[in-house]
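A quick write-up on the structure given underneath.
One chain of protein is taken out of this complex; the other chains stay put.
Going by the order they are written in, the chains are A and B; count residues from 1 in each one.
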Amino acid sequence: MNDIILEMKGMEIAFPGVKALDKVDFTLLKGEVHALLGENGAGKSTLIKCLTGVHRMDAGTILLEAKPIRPSNTQEAQRLGISTVYQEVNLCPNLTVAENIFIGRQPMKRGRIDWKTMNKRASELMGLMGMDVDVTRTLGTCSIAIQQMASIARAVDVNAKVLILDEPTSSLDENEVQHLFRVMNDLKQRGLGIVFITHFLDQVFAISDRLTVLRNGKLVGQFETSKINKLELVTSMIGKDINVIYSLKKAQPKEDAPQVLEVDNIGIPAKVEDISFDVKKGELVGFAGLLGSGRTETAEMLFGVTHPTKGEITVHGKRVQLKAPLDAILQKMAFCPEDRKRDGIIGDLSVRENITLAVQATRGFLHPMKRKEQEELADKYIRILSISTPDAEKRVGELSGGNQQKVILARWLATQPDLLILDEPTRGIDVGAKAEIQRLMLEMCEEGKSVIFISSELDEIIRCSNRIIVMRDMSKAAELDGDTQQAEILKIIASEDEKEVSA
Amino acid sequence: MKRKLAGNAFLKSKLFWAIVAEFLILLVGFILRPDFLSIQLRTLADGTRVLYGTPIDIFNRSAEITLIAMGMTLVIALGGTDISVGALVAVAGAIALKFLRWDVLIYNTPGDYTVKPYFYAIAVPLIVCALMGLFNGSLIAKLKIQPIIATLILMVGGRGIAQIITNGKQFTTQYSPFKFIGNGSILGIPFPIIITLVVVVAVMVFVRKTSFGMFVESVGINPSASRLSGLKSGTIIMIVYTLTGFLSGISGLIYSSRISSNDSNNAGLGYEMDAILAVVIGGTSMTGGKFSLFGTVVGSLIIRTITTLVMYFGVVSEAIMAFKALIIAVVIVLQSEPVRNAIAKRRERRHLNIGGEMHA
Partner (left out) sequence: MLSVGTSGGVQRKKLFDRLTKPDYLMVYATIGIFILIYAFGAILYGHKGFTSLRTFMLLFSDNAYIGISAVGMTMVLITGGIDLSVGAVASLTGMIIAYGTSVMGLHPLVCISIALLVGVSLGALMGACIQYLNVPAFVTTLTGMFFARGVCSLISRDSISIKHDMIDSLAGFKLYFKWPNELGEWVKIKPVASVDLNTIMFVVMIIIGAVILQKTRFGRNVYAIGGSAQSANLMGLPVGRTRVMVYAFNGLCSALAGISYVLYVKSGWNLALMGSELDVISSCVIGGVMLSGGVGYMVGTLMGVLLKATIPAIITFNGAMNSWWAKIFTGLLLLLFIVIQRLVVSATARRKNK
C-alpha cells in the first residue's frame, strides 16, 4: 500500500525487571490522525521513544515510506522527517517565538542574521495556523497554546512527514483545543501523518481517524475510531486484567468502625475541586479514574504536598493543618507516590537506610535508632514483604522495580501508619509482585489499618476495594459500593455529562 | 562471606585509592630523602618538648584545610558548594585580633590584657562566622539561590568586612594563650593537630551517630523523595552551612594564631579551592549524595603531603598549584560520568551474571 507512511512491526524492548514493549505493531497512514492510547506505563512513550531514537529497541523494524530506518537520536529522526511536539514544550523559553521556529536555520543577510525577514516569515507561518501573534515576544511569556503552535510550526517548516503530538492538549483550554484541531485537520490535508497521544477520550473521538490501544506493553488492538464506542475503548484500556493469579478476600471492616479520615470539600481552584469522602478503620477505599482525573492531586493534598485552599481534613476526629509531608506522617499517614524513581527511592542509599528513613524523620536526627534496631527493622520488613535482596546493605538503586516498590512500602509500614495512601503501587512491576502487593494491602486492612488505593487498573480496584471513588475531570464523579460491576464504573468514566451520574 | 564482599567493595572504593595514593607519595618522599619520614622529640629553648619531623608537620599544617573540608564535605554531599570559607577565615582573624588589641583600638594605649578579651577573642569570631554561614544557608534554603552565587556574596564582601573590622590595620599580638592555639603543643603534639582531631571526631560522631549524615545524603541524592519521606531539607541545609561557617571560624583562629596577627588580604586565600579539592579526592562526588568524612581527611593530607614534598625539593610553593591541578584532573576524569558509566556497565554485567546464578 502506498499511503502507509510509517510502519512499526514487532517492536520489543525490555528494561530491568519489566518488558516495556512486547511485539507491538503500529501503522500510520498518510493524511490521518492516529490516536495512541493507553494508561501510564502501557508503553506509549516507550514506543514513541523507539521511533525518535531515544531508546534502542531490542527487536522490531521501523519502515518510513517503505524504507527501513533506525534513527539513533532525535536529530536523525528529525532529518528523516519525524518531528515530535512534547507535552512540556521542548523549546527555549528565553528566545522569541520567531527564533524558536527558525533557530539553526535563520535567514541570513550579508553574514548576519536577518531578523526582519525571520520575524516576517515567522509571522506568516503562525498566521497560516490562524495565530495572530507578536512573534518577537519571548516564548516563555506566551501561553502554552502559542508555545505548542510555535513548536508545530517549527516541525512543519522542517518538512516533517510524521508529526507526533505527545499530550498536546493537557494544558489547553477548550478554545485552544478547538484551534489545535483545526490546525491538525489542515496539516492532515497537506498529507502529514499525525500521531496523537492523549488521555482525553472525547478528543480522540473528535479528531482521530484510527486509534491504537496499548496495555502493559502489549498491543490491545487497532481500531477505526468511527467503529468503536467510548465504553469499548475504556474497557480495552483499563478493563479486564488477564493476569489474575491469586484469588483475594476483601477486607471486612466492622460496621461500627471509627472514621480514620474525613475529607470535607477540599480543593485548589483550577486544579482539583470539592473532594469529599471518608475512610473507616480497616477499610480499603479504591480511587478509580483515568490518568489526570485528579486522583494523584487528591492524594497530594491529603499528604501535605500541596495545600488545599478550602475545605477541611479531619484525622481521627481532629481537624488538621498539613503544611508539609512530615505533618501528615505525624498524623500516622503514609504515601507511596506514583513516580517511584523521582519521589520514592533514594537510589544511592542502602535498603536499610531507605526503610528506616521515614521513621527516623519522625524522630528527628538527634534521636537516632540504634544500628541494631535499624537492622532488625530492615530485616523484619525484608522478611515480611519478601524483598529479594542479598542483604539490607544493598543499594536500593540496584534492585528491580517490584523490590524497590516493596522497599518504599516497607518504609511506610515501619512508621506504623493508620492510613496508607498508595498511588499506582503496582504499575510497571511484574505480575507476581503485583499480586503480592495487593495481598499485602488487604492484610494491612485486616490488621486494622486503612488504605486508599489509587490505580488505573479497574480489575484490581474492584478486587480489593470496600468502596470505590470514581474521579473524572479533576473532581469526584461517584462513590460506589465495592461490589460494583466493572461496566458500571466504565460507564461513569466514559460518561459525557458528569452531572447525570454524580447523583 | 559478607565480610569478604565488604572487603572487595573497599578495594574498589575511591577512598581506598586515596589512601594508596597518600602512601605512594610518602614513599616517593622517603626514597628521595630518607629523613622525610623521621619523627624526633626536640626540646625547645623554653624547655617544652615537641614532636618534630615532616609527618608531624603535614598533620599540623593540614589542620586549617581539614577543618573547613569537614563542613565542605557535607555541603558538597547536599549538592552545593561554599566558596565563602576563605573570606570567613579572614573575618575570624580580624575579629580575634580586634578583641586582643582592644587596648590599642579603643583606648589608644597599649595596656594589660585581661582574661575577658581572650574569651571574646575566641567566642565572637566563631559566633560571627557561624552566623555568616547561616546567612549563606538561608539564601540557599529560603530564597532558593544557587549555592555558588549565594556564597559568592560573602566571598566578595567578606574580606571587606574583615578589613573594616580592624580599620584596615594589621595587628600583632604577643598574648601567649592566643599564640598557643596555633603554635603550642600538649604532650609534644602540636595543638592544631589536637584541635583537628577533636573536631573531626566530633563531626563524625555528630554525623554518623545521629541520623544527620543519612539525612544529608538523602537530600543530596533525591530532594523530592526526601521531602515526601518527611525530611525538612531547609533545616538540614541551614545547619550544614552554619557548621561550615563555624569550622571556617576555627580555621581562622588557628591561622591568625600561627602568624600572631590578622591578615585580611591573605588569610584563607584559596582555602575554598583546597577544601573542595580535599573533598573530591576523598571520594565524595561533586554531584552530591554519599560522602566520606574520613576520605576528606585523607584528601586534605594528600594535598598537604604533595605541597610538603614539592617544597622539600625546592619547587616554589606557588607552582604547587600546577601539580595539584594535574592530580585533580586525573581524579575528575576518573569520576566523570562517561568513565563511571563505563565502569558501572562492567559491574552491571558482572552483577547480572551473579543474579543469573542466584535464580538458577
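Methods note: contacts are C-beta pairs under 8 Å (C-beta built on N, C-alpha and C of every residue); 3 or more make two chains touch, one makes a residue touch a chain.
Treat the numbers as computed from the prediction; the structure is a model and nothing was measured.
*Asks:* Identify the residue among A:4, A:29, A:69 or A:103 that touches the chain left out of the display.
*Replies:* For the chain that is not drawn, the touching residue is A:103.
*Asks:* Which is it among A:176, A:300, A:398 or A:436 that touches the chain not included here?
*Replies:* A:176
*Asks:* Where does subunit A touch the missing chain, residue by residue?
*Replies:* On the subunit A side, contact with the omitted chain comes from 74-75, 78-79, 84, 90-95, 99, 103-104, 106, 108, 112-113, 130-134, 136-138, 140-143, 145-146, 154, 175-176, 179.
*Asks:* Since one chain isn't shown, list which residues of subunit B touch it in the complete complex.
*Replies:* 81, 139, 143-146, 148-150, 152-161, 163-164, 167-168, 264, 269, 273, 276, 280, 286-287, 316, 318-326, 328-329, 332-333, 335-339
We adopt the following convention: only the chains that are shown with their structure count from here on.
*Asks:* Could you please state the distance in Å, as a whole number, between where the Cα atoms of subunit A are centred and where those of subunit B are centred?
*Replies:* Inter-chain centre distance comes to 45 Å.
*Asks:* Using the touch definition up top, name the residues of subunit B that touch subunit A in the complex.
*Replies:* Contacts found on subunit B: 2, 209-212, 214-215, 217-218, 221-222, 224-232, 289-290, 351.
*Asks:* Taking the touch rule as given, give the residues of subunit A at its contact with subunit B in the complex, in rising order.
*Replies:* 303, 305, 324-326, 329, 335, 337, 342-349, 353, 357-358, 360-363, 365-369, 391, 398, 411
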